[in-house]
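Structure record follows, encoded as structure tokens.
All protein chains but one are shown at their positions in the complex.
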Amino acid sequence: MLVNCVVYQDGRKLGDIPKEDIDTYIKRSDCFVWVALFEPSLEELLEMQKDFDLHELAVEDASHGHQRPKLEEYGNSLFAVVHDVELKDGDLHVGEVEIFVGPNYILSVRVGTERGFQSVRARCESEPHLLRHGSAFVLYALIDAIVDRYFPVLEGLESRLEQIEEQFFKKNTARSNIEALYDLKQKLMTLKHAVDPLMEATGKLVGGRVPQLCTGMHEYFRDVFDHLQRIHGTIESIRDMQTTAIQVNLGMINLNETEVTKKLAGWAAIIAIPTLIAGIYGMNFKNMPEYDFRYAYPICVAAMLAIDGALYLWFKKIKWL
Amino acid sequence: MLVNCVVYQDGRKLGDIPKEDIDTYIKRSDCFVWVALFEPSLEELLEMQKDFDLHELAVEDASHGHQRPKLEEYGNSLFAVVHDVELKDGDLHVGEVEIFVGPNYILSVRVGTERGFQSVRARCESEPHLLRHGSAFVLYALIDAIVDRYFPVLEGLESRLEQIEEQFFKKNTARSNIEALYDLKQKLMTLKHAVDPLMEATGKLVGGRVPQLCTGMHEYFRDVFDHLQRIHGTIESIRDMQTTAIQVNLGMINLNETEVTKKLAGWAAIIAIPTLIAGIYGMNFKNMPEYDFRYAYPICVAAMLAIDGALYLWFKKIKWL
Amino acid sequence: MLVNCVVYQDGRKLGDIPKEDIDTYIKRSDCFVWVALFEPSLEELLEMQKDFDLHELAVEDASHGHQRPKLEEYGNSLFAVVHDVELKDGDLHVGEVEIFVGPNYILSVRVGTERGFQSVRARCESEPHLLRHGSAFVLYALIDAIVDRYFPVLEGLESRLEQIEEQFFKKNTARSNIEALYDLKQKLMTLKHAVDPLMEATGKLVGGRVPQLCTGMHEYFRDVFDHLQRIHGTIESIRDMQTTAIQVNLGMINLNETEVTKKLAGWAAIIAIPTLIAGIYGMNFKNMPEYDFRYAYPICVAAMLAIDGALYLWFKKIKWL
Amino acid sequence: MLVNCVVYQDGRKLGDIPKEDIDTYIKRSDCFVWVALFEPSLEELLEMQKDFDLHELAVEDASHGHQRPKLEEYGNSLFAVVHDVELKDGDLHVGEVEIFVGPNYILSVRVGTERGFQSVRARCESEPHLLRHGSAFVLYALIDAIVDRYFPVLEGLESRLEQIEEQFFKKNTARSNIEALYDLKQKLMTLKHAVDPLMEATGKLVGGRVPQLCTGMHEYFRDVFDHLQRIHGTIESIRDMQTTAIQVNLGMINLNETEVTKKLAGWAAIIAIPTLIAGIYGMNFKNMPEYDFRYAYPICVAAMLAIDGALYLWFKKIKWL
Partner (left out) sequence: MLVNCVVYQDGRKLGDIPKEDIDTYIKRSDCFVWVALFEPSLEELLEMQKDFDLHELAVEDASHGHQRPKLEEYGNSLFAVVHDVELKDGDLHVGEVEIFVGPNYILSVRVGTERGFQSVRARCESEPHLLRHGSAFVLYALIDAIVDRYFPVLEGLESRLEQIEEQFFKKNTARSNIEALYDLKQKLMTLKHAVDPLMEATGKLVGGRVPQLCTGMHEYFRDVFDHLQRIHGTIESIRDMQTTAIQVNLGMINLNETEVTKKLAGWAAIIAIPTLIAGIYGMNFKNMPEYDFRYAYPICVAAMLAIDGALYLWFKKIKWL
């Protein structure tokens, strides 16, 4: 579905054009065309391929989807794949944005995500002195916008970990903590898969040989790279804490059970002693003088209570109960 | 066994030739010969070595088999080893494909795998504008085809992990989960051994000094490299999740036992109390007034039941039962 | 809030100036201006941006805060972010210091930390032969001062680990040790996040292409880099020891419980034997000759005591009690 | 002990010479001398040092022994240390081979291993077209032979792991499995110490600046390097599986004990119920009508059996027994 098709000249919007006119404008070197597609059909993609002379392998990737984030040069043009990650009702939704960039065009293909790039377009149009950099600035603005969307996701996961940590040393929570931590780990992996390859790809725009298209944009892409490094660092430290958290909770999980078993064993000992005494006075020896003693019974029961009381207090003291 | 022996000129098939004619065609610089062998005898290999002037060390590797995936330059020719991995009835079958490539020949040797490369040949022949690139394109097409076969294997392993994860926090599954996870780990290692060295080898065709044979094929090999990186990333994250999964299940496995022990200890306590009471009223003291009380027996039994009932409810409440 | 605004010439203080005069002095190439801000408002920042012609992305970072430590070149100027870490009452407080450096100005922005840089200014002014190096020396002096503040934090964490280690093999401490170790781990991560990116950034001033501004300062930045490496090394080894410490304590935590259960089971056995004997002599067979034997009862009780005494000693010997 | 001292010219053996003649032949640039020593005395070594003008540090290393595998250049000569690893009766024996190579000599010193290099010499002499490469080819042949000896060792360790894996989920094997896995780990470390530094050293003959001596041998050393990489990869994956194996078995080891404890607790419950019933009917209340009922006793015993039978079946069903 075609969302937008606009021509820009010298940092300013010339106007919306029908896609049939792309051909005309693409030939003019003084302006660039910005096309936004949403879940395009194969036909639409092939049409764009013809218009912008896109490389067959890039189009193949875009039509297949499920690519890892990357940034590839095809001659003088770039092909970028970025993941759009959203935390909705506790679940992560991953969409994919493919961006084709040439010297005078930019084509964004959005798949599986409802959030568009109206705000990016608005920002670009409001800063003509930057938009004058051409399609590379739009590429930066798009990636920057998507990367900025990672921050709330990351904060969501961070506060989830904190929630779990608060329940750490409480009783009977170890089992549900582990389930929560395992679930958190899966989410972190998803975010990591969006962030790490993109960081690596952006790093190449900053460090090594920079594609001609992006010259002069060095500080902008470094800014994105820096954001990605920050996210990467935080992901790694959540992962690190969480590994320890799982380990600690696994140690705790059995503890609850063994602790109860210990207490029950303690109570068993407390019951066993009077049982033994009762057993002794149930013996049938003829000659047991206590049997005839008048207060034997109450004294015997009192002794049972006294022994158990002492035992109870002692067990409490040495933490056996 | 000779599967195929075909000559191509300018991207089009000239025709099948008997292997005796290879000599003739190999001398013509305007065409290339594509030979496919299946589990060849040593004689066949040595014949090919003479025809194509293959390096002795490469032929030695091919005849020994059990090579790790690699891509080696011998002067102006290349020698590639690729693993063909298939998931059949839950088991992984690993075959080996050795590919010798020179400026005007390509020789593929398939060992231990039933799946041939008819489809690759068909694809190549249907795209003469690409096949015109010569033997390097066939090399790409072969590797690409094998790499594409890794995806279903990977998906199989991924969905196996998901299956196990669903059973994670169910009772009495920990032990079988661990067996399944250990088995999954072994399969992942096998796939990893096929993927990682190949990724490394392909990376050299993309990054560093590219063998002369492959110049102009950069974007195609980068595509394969990208696929391999994607597979590699997924393998690593399955491995990561699975390490945690094993750890979690190992924590769970003892839990089932200790939990039952705890419950049995609870029941033991419930039985011990009336046993103690019965013991007391089995004592033989002469002076125990209760003995003569008419309703002593039913009251005593009722007391036993009442105490145990209360204990049961209390144990249930504090989760000791 | 403007803390300070001073002009220096040839390593000596010319005098405090109002911020309105910055414009004038910034144009003179023979002196440099050193401005210190504390939690400035956006307006103050924007004013400084205009005065010193700061790059918009750097100012954006400074106004947003929560940056990771870094050192970025913008043309001929540098932008540094450094974390100020303080250990107060057992908690870590992290402040942020942003430093903008140009050939003849240095602007430090301090956020979220009460500790200022009076001592740094004093040190610089007392060493005119060094201050003559200009703004780069002030940059060094600021970073050096902040890095020196990491050492007491690190020592605090180290001695915390030692405290915990001393309690390691004591009874009933495993649980609180784990809580303490988890807390220590979180603090270490915070310090690590301050140190590692800064080390990486400083490393670039030592190893690779050095920004023009910092030429001649190589040995000074190497000194800071060396300090950071030392801190980094110590953090890593605390982390390493602490991972093992958590593992060991998790092993110990269950041990206390199972050990008590074992002892209680031992006592249960000691009680069960005389109970059995008493049970036997409670049987109602007519023909039990012991019943009529005069000393049967005391002998029986003596036997019970003897058996239990022997059992007790034996259990002690084989460490079952 | 001098094993061999032979002169080669143009790839062919000229003949054995006494070591006194080494001096003479070493001066002729058209032939090379191949000397093999077995556990030489210091005198023998010093004699060779004089003959071949070996570097003092290399000779020192050779006389001390216990070197890590390495490959060092001394001017125009090379000094290699390689470990010979043998699996004999389940134990690993590590010998050391030091090789001094110059343009026209090769001196191998074998220490602590009985296996000589007769087969290497035979192979070299049977391939004069390769031996013509001179001493560097002999170096390759020696290293290649030793590396080939690693494969059976590796296979031995692999099949040991498989043996252990087969016993994994069997009862009562966890303890001996762990002993076996720990022992396997020690062996793997020994092999790893032989393989990894050698791989690294050989990698330098393939990748970086190649010593003049070895020019033209690139493909041969790459072949050795490839073998070492294969071994390295397999070692790493055995190590990986084995870490998991130890973890799994440690989880299993306690399981056996807790499982038995659980079952015994189950049986205790089954015995406790009739004990309670018997206790009740041992009470001495005057008014217990059952006492006089004629069939009370058999009915009571039948009830005990019935209850226990039901309990047994139920415990079996819920896997408590």
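As written, the chains take the letters A, B, C and D, and residue 1 is the first residue of each chain.
Here is the rule we use: a residue touches a chain if its C-beta (ideal position, glycine included) is under 8 Å from a C-beta of that chain, and two chains touch if they have at least 3 such contacts.
All figures in this text were calculated on a predicted structure; none of them were measured in a lab.
Q: Can you list the shown chains that the omitted chain is in contact with?
A: When the entire complex is considered, the left-out chain reaches C, D.
Q: Give the residue, chosen from B:G102, B:P197 or B:G282, that touches the chain omitted from the document.
A: B:G282
Q: Residue by residue, what part of chain C touches the chain that was omitted?
A: These residues of chain C touch the chain that is not shown: 165, 168-169, 219-220, 222-223, 226, 229-230, 233, 237, 240-241, 244-245, 247-248, 250-252, 254-255, 258-259, 261-262, 265-266, 268-269, 272-273, 275-276, 279-280, 282-288, 319-320.
Q: Can you list where chain D touches the absent chain?
A: Residues touching the hidden chain, for chain D, are 55, 57, 61, 67-68, 70, 72, 74, 172, 175, 178-179, 182, 185-186, 189, 192-193, 197, 243, 246-247, 250, 253-254, 257-258, 260-261, 264-265, 267-268, 271-272, 274-275, 278-279, 281-284, 288, 290-297, 300-301, 304.
Just so we're on the same page, only the chains that are shown with their structure count from here on.
Q: Same or different for chain A and chain C, when you check if over half of the residue numbers at their contact belong to both copies?
A: Counting which numbers both chains contribute, under half are shared, so the two copies meet through different residues.
Q: Counting only C-alpha atoms to place each centre, which chain is farthest from chain B?
A: C
Q: Let me have the rounded angstrom distance from the C-alpha centre of chain C over to the C-alpha centre of chain D, please.
A: Comparing mean C-alpha positions, chain D is 40 Å from chain C.
Q: Using CA atom averages as chain centres, what separation in Å is found between chain A and chain C?
A: 25
Q: Would you please write down the residue numbers of chain B that are in contact with two or more other chains?
A: 247, 250-251, 254, 258, 261, 265, 268, 272, 275, 279, 282-284, 288
Q: Treating touching as the only link between chains, describe the layout with one word: line, ring, star, complete or other.
A: Shape of the chain contacts: a line, open at both ends.
Q: What are the touching chain pairs in this one?
A: Touching chain pairs, listed by label, are A-B, A-C, B-D.
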